[in-house]
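Complex shown without one protein chain; remaining protein chains in place.
Moving on to chain A:
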């Protein structure tokens, strides 16, 4: 169940977006996040929305998964919408109920901000839905490579991340086992007041940490014996390939940016 929570985010597929290089996807999303802020009128927001819909179509991700990704931010979305409705006091009053007034500009801003939220969440969701965590790590490593010049341990960070990802299911299994073992000894993890439930987690965490440290030690030995000496002089088995898809999609983003600049006031 818990495994689904983390890995269920990635949906394998064979669409245009799936087959893009993780580097270009990352660049694309970062650039998109920036250009979203260029929009400031109806035409530009419409363009952003249309472009996002187009990307969704290209990724062949079912809308259900995207709506799912929206769940955690829906409250934030409604909250910001309400703030704009309540506190922007410009333009004509379009609705009045006692002292509660809705101004035209407020509604406008509220809708714009909601669209901005929506496209950002959709785009980042598409990134994580179409790219496996390990590919994202690979992409990040190559993109951050220039930062090695300022002594950022890029390779080590990427390796740490990939090992962490690789061990999540292993530790999940372990947690499950420990949980059952403690339950067999009569510990109740799901009942009682909050204080008791927090206390019940301690006998779960202690063995988990002990075993995680033991695993780390074993892994370090295994890595050393297999000749791991840091990133120097290492070759890569996972090769990233930049092809026409990546160039096309980045080019399309450039086109969208230009149109945005032209259309905005």
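Criterion: a residue touches a chain if its C-beta (ideal position, glycine included) is under 8 Å from a C-beta of that chain, and two chains touch if they have at least 3 such contacts; residues count from 1.
Following the convention adopted for this analysis, contacts and distances are computed from a predicted model.
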Which of "Molybdopterin dehydrogenase", "3-isopropylmalate dehydratase large subunit", "3-oxoacyl-[acyl-carrier-protein] synthase II" or "Energy-coupling factor transport system ATP-binding protein" matches, in UniProt, the chain that is not displayed: "Energy-coupling factor transport system ATP-binding protein"
Listed residues A:29, A:165, A:183 or A:250, member touching the removed chain: A:165
Missing-partner contacts on chain A, residue numbers: 134, 162-163, 165-166, 169-170, 173, 214-215, 218-219, 221-229, 233-239
